[in-house]
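A protein chain is absent from this complex, but the other protein chains hold their places.
The letters A, B and C name the chains in turn, as written, and every chain counts its residues from 1.
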Amino acid sequence: MTQRVLDVAALTEGTADSRSLIWWGNLAMLAIEGTMFAMAMATYLYLRSTNLDWPPSTVPKPDLLMPTINTVMLLLSCIPAFIIDRASITKNMLPIRICQALSIAVGLLFLYIQYAVMVPSLGYKWSSHAYGSVVWVIIGMHTLHMVAATGETALLFLYSLFKPVLKKHLLDFRCTAVYWYFVALVWVPFYFIIFIEPWMQRKGS
Amino acid sequence: MTELAVLPPDFAKEAAIMEKTWASKPGVIGWLSETGHKQIGLRYIVTAFLFFLAGGIEAALMRIQLLKPENHFLGPDAYNQIFTMHGSTMMFLFAVPIMEGFGVYLVPLMLGTHNVAFPKLNAFGYYIYLFGGLFLYTMFLLHAAPQAGWFSYVPLAGPQYSPGKGVDTWAQMITFTEVSGLVVAVELVVTTFKQRCPGMSLNRIPLFVWSMIVVSFMIIFAMPAVMIASGYLSLDRLVGTHLYNRSEGGDPLLYQHMFWFFGHPEVYIIFIPGLGFVSSILTAFTGRKIYGYTAMVSTLVVTAFLGFSVWVHHMFATGLPQLGESFFTAASLMIVLPTGVQIFCWIATIWSGRFRIATPVMYVIGFFLVFIVGGLTGVMLASIPIDWQVHDTYFVVAHFHYVLIGGALFPLFGAFHFWFPKWTGRMYSEVMGQISFWLLLIGFNVTFFPMHVLGLYGMPRRVYTYQPGMRWGNLNVLASAGAVFMALSVLTMIINFLVSRRAGRVAGANPWNADTLEWSLPSPPPVYNYLHVPTVSGLNAVWDAAPDQPYVTGMRFDRREILITRVLDAEPDHTEQLPGHSPWPFVLSCTMCIGLWGAIFFAWWFTIGAVLSGIALIGWFWPSDRELEDHILREKGELGGLELGMPEPVREEMP
Amino acid sequence: MTASTLAPIQSALHSAGPQAASIEHLWWVFFWICVVVYVITIAFFFIAAIRGRRRAEAVDNPAHDRRLGIFVSTCAAVTIATLFGLLFSSVATGNAIGTFGKNKPGQIEIEVTGHQWWWEVKYPDALAPANQITDANEIHIPIHTPVLLRLDTRDVIHSLWIPNLHGKRDLIPGRVNKFWIQADRPGVYRGQCAEFCGYQHAHMALTVVAESSADFLKWKSHMGEGAPTPMTPAQLRGQQVFLSAPCAKCHNILGLDAYGTLGPDLTHFRSRPTLAAGQLLNTRGNLAGWIMNAPAIKPGTTMPPNQLSGQEMSDLLAYLETLR
Partner (left out) sequence: MKRSLALLVILAVVACHRERRPLAPAAVDSQRPNPLRMGDLQPGPKQLAATGINNPYEGNAYAISEGQRLFAQYNCSGCHFHGGGGIGPPLMDAEWIYGSSPVNIFTTISEGRPNGMPSYGGHIPVYQIWQLTTYVRALGGFEPKGATSPRSEEMMAKRAEEPK
């Protein structure tokens, strides 16, 4: 009797694209975190609908300059992320390294501006009122993600300086780029509700 | 890829190499570094079962307290802690994790792969779950258990009305078990979509695996809601935010919305795997494929979607606008339909199959008898006016025990008996199995059926006592008597398993003549699962296999190499190497404990834990030199190919 | 002997008002439909099992599956039809209850405030706010009259449930819930808190006294009066005990220099049937025990234990006896 077999010896080992396990794991994690951000947004909208005075009349109109610069900078940082993503396909290390350094710089600068300039100028704290609580929760959640994205990029950058860059690392670069898009884009709606909404006509007034 | 025809060789040598490649490491550190899915799955199952016993003891204490009116067996303090622990244990530490354990154990076997997609993450999920549970129980023994109920409504669970650390413990335990649940969900989704063996296209995935996919997606979208809800609760309690404080603009109902947005899907998360068990067992015991496979899968998906649109029926008594509530009535009624269709399909399957009887099937019969009652009382609860009367009464207690014990516990016990031979290689005692089944069926109904009446006769839930003259006494005695039978049933089952594990009849590979791939393996399965990745040519992999059903060759035996296939048609795509044993999941879960447990007492612990976790993560991802070398050689094309397992004697091209 | 023996069965299936009656009616509709569905489904299951047991070989061919398909789709169609029927009857009942009481004459408004663990009941007087009546753990309503309850809470979430009259409604901080009740038969109906609210959730009951309009008005005007003046020396001494012991810090007695708001208003409390939110019958013995050591009877209660001599206690009881 003969036995049929399916020979897969010719298949490649590992890929650096959307077919790999890590890529899918990354997407699933983004789905989870996206849901968490959606819940935070839902919290904001829910409390907005149950409060007559929203944002509370004690909340000052925030200074728009630095937050806007910060947000635009964060959005623009998607470009180096995109370059990392593309260059990883061809394993072109120079643009990858430059853009990684750029991403780290943007990440650190964003966090610095957030905590040295924007947050102190808010004029309320998490314990001031529910509005303050939800805004601080959102900022805190996003900061954690920003720290994670910057830290991950920094680690990969340092690693790639000293150790050989293999296919699996190229995959890591690409997944980090996708994560970076997520962290940058998810900030946009929050920028609007935290910094723009107090400038619009207050609910109830 | 080519299909070749070869003579079946002797694989003893290859098996020895595989054994070495995938083997567990010895010693305590080896045990803590384990990443094999079968080991981790069994740990989940055993741990969750121990928590089930703890929850059962708590239930017994409550039944003793309620034996007679104004009983002084437990005071309100103890009773409130115990019922909170009972609910939290059964929902978070037993029901979800044990289903996840089954998923972790069975899904890779059913798919014909070697391990789950992210083995280290899998181990991490287990430890984080274990530590969450241990933390809760440690605090319970220190008299600092939560006592605001398993759904911890604010403001009762808020900083002012629940002083102390109990509710903080609860909220943190939620975080731990949710992280674990999310981790397993991600793994199972990726494993199922990427690691199915060749030939297992989407329409050939076993129904149990489908149920786990659906559950995993539900977890991914439901559990973040409760993490946010309990996270807000922690923040309110620990740093003074006002998210739930009405007088500063927060809202207690926000908590209820978010909790039930998770809480209702949670019910489906618990019993959809039960539906998967029922399908698996019925397929084996009717000897035919489940009638209406497509309908079964699509109804599971529909249930998942509808499950997210019914949460407000837990809040009908809060006085939300009537029109909005009517929508949720309609959705809650309509969710009966998909489950109904499943039940009709099973009946059709039994009707046309050759129906054999053994303990697993008895439990399926118990599932039909009990779960349908729960489903029908669920229909009653979906009606707003009826809900106004019976909400938060013993009627609801009866209802959800019928749903959860009927829909999850009966199939689960059936699954215990069904897969027992696969785990241990031996058969359980059929007589004792039947005894434990009848004890459970009778005990359960005696315990919980009177509760329907109690609820209609005005007994609210979560009362630590009641007054004489309320006419609730006799029914409560009856309920407590039934609990004795349930305890005996579980005891019989445990003894049965412990004895049979050593002394049972040797089972063989496929004692039930079942259809899924794991039954093609010896019992218990070898550490590497499949020497060669199998292929399938039908929905019922074992039954539909040709005598010369191809298997996959050309993969290495000396590496943890797995075959990745395409999402839709499961055609081979590429191979990947899985990481081996690693102590880092354990270390990371310890550092997370430092951060999250410590944060309850002092906020800076959170930061310390986060930094330590960052270090642990670097260790986690740092590749070993051997792995690096492997990769470098492979990319240069210089990694020596092992000729083992390549088709040996005669090669002839298939026509 | 406790308070609950006073009231008729606290039950959703012994309705005494129109809303509870329509819910009870709806319940029986649902119940019988569900029984029929259950019996049919289980019958199908066992017939299938018996047929399956008798088969020597499983049948698995397209022609047979087509017949099964007809079976399953018929069952599904019947399920959908049943569900629509149930949905319709449920929504109709819900609407009837929801619009109940609107534009009906003789409306009475009552404010019910939940406390851990007792009920404060107020009868506001829109024309003369000073005439507001405050009572605790009992609601008096005239029969055949829709009564609007406004529900509020001082602390955590409670839920007011008087099963013989209506379903439950939550008392939620920061929002005033409204709902209508009506009794059609005179009687005393027991209600209870249905949302878990802490240690003494089990002992948070109230009674609803439904009486004829004339009786209700008589009761109301009596409640509007202050506490009667003590007559005997013992009563007078008891009044002094009340004022000098901790009592007056927490309890209010109209017409006396006691303005506590922490505990229930005691102006007419001996006319109430129960003590401690329905836990005890309002007898002299129970009252003495309660005053002496309330936490022993109801652990967690705010009412502290009191050290009174035998003389003080008997004077106090003599005084409290007058608060009818």
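We adopt the following convention: a contact is a pair of C-beta atoms (placed from the backbone, for glycine too) under 8 Å apart; a residue touches a chain by one contact, two chains touch by 3 or more.
On a predicted model such as this, the values are computed, not experimentally measured, just so you know.
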* Just name the one of B:H37, B:R63, B:H242 or B:H452 that touches the chain not displayed here. => B:H242
* Asked: Taking the entire complex into account, which one of B:M18, B:A144, B:I365 or B:L454 touches the absent chain?
  -> B:A144
* To do: Return the single residue from C:G69, C:P246 or C:P273 that touches the missing chain.
  => C:P246
* **Of C:I47, C:L217, C:M231 or C:A296, the one touching the omitted chain in the full complex** => C:A296
* Structure fact -> Hidden partner sits against subunit C at residues 155, 173, 199, 244-246, 248-250, 261-262, 292-293, 295-296, 299-300, 302, 304-307
* State which residues belonging to subunit B touch the missing partner chain. => 75-77, 139, 142-144, 155, 158-161, 163-166, 236-242, 245-248, 601-602
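The working rule: only the chains that are shown with their structure count from here on.
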* To do: Would you mind checking which chain's mean C-alpha position lies nearest the centre of all protein C-alpha atoms?
  => B
* **Chain centre separation in whole Å, for subunit B relative to subunit A (CA means)** => 31
* Asked: In subunit A, what residues contact two or more other chains?
  -> none
* On subunit B, where are the residues touching two or more other chains? -> 251, 253
* Using the touch definition up top, name the residues of subunit B that touch subunit A in the complex. => 1-8, 117-118, 121, 182, 185-187, 189-190, 193-195, 198, 220-221, 223-225, 227-228, 232, 235, 239-243, 245, 248-251, 253-254, 257-258, 532, 535, 547-555, 561, 563-564, 566, 572-577, 614, 618, 621, 623, 628, 631-632, 634-635, 641, 646-647, 652, 654
* Asked: Which of the residues in subunit B end up touching subunit C in this complex?
  -> 70, 75-77, 80, 148-149, 153, 155-156, 161, 246-247, 251-253, 286-289, 291-292, 295, 317-319, 322, 325-326, 329-330, 333-334, 336-337, 340-341, 343-345, 347-348, 350-355, 357, 365, 368-369, 372-373, 376-377, 379-380, 382-393, 456-458, 460-471
* Asked: How about subunit A: which of its residues touch subunit B in the complex?
  -> 1-15, 19-21, 24-25, 28-29, 31-33, 35-36, 39-40, 42-43, 46-47, 50-51, 53-54, 56, 126-134, 136-137, 151, 155, 163-164, 166-168
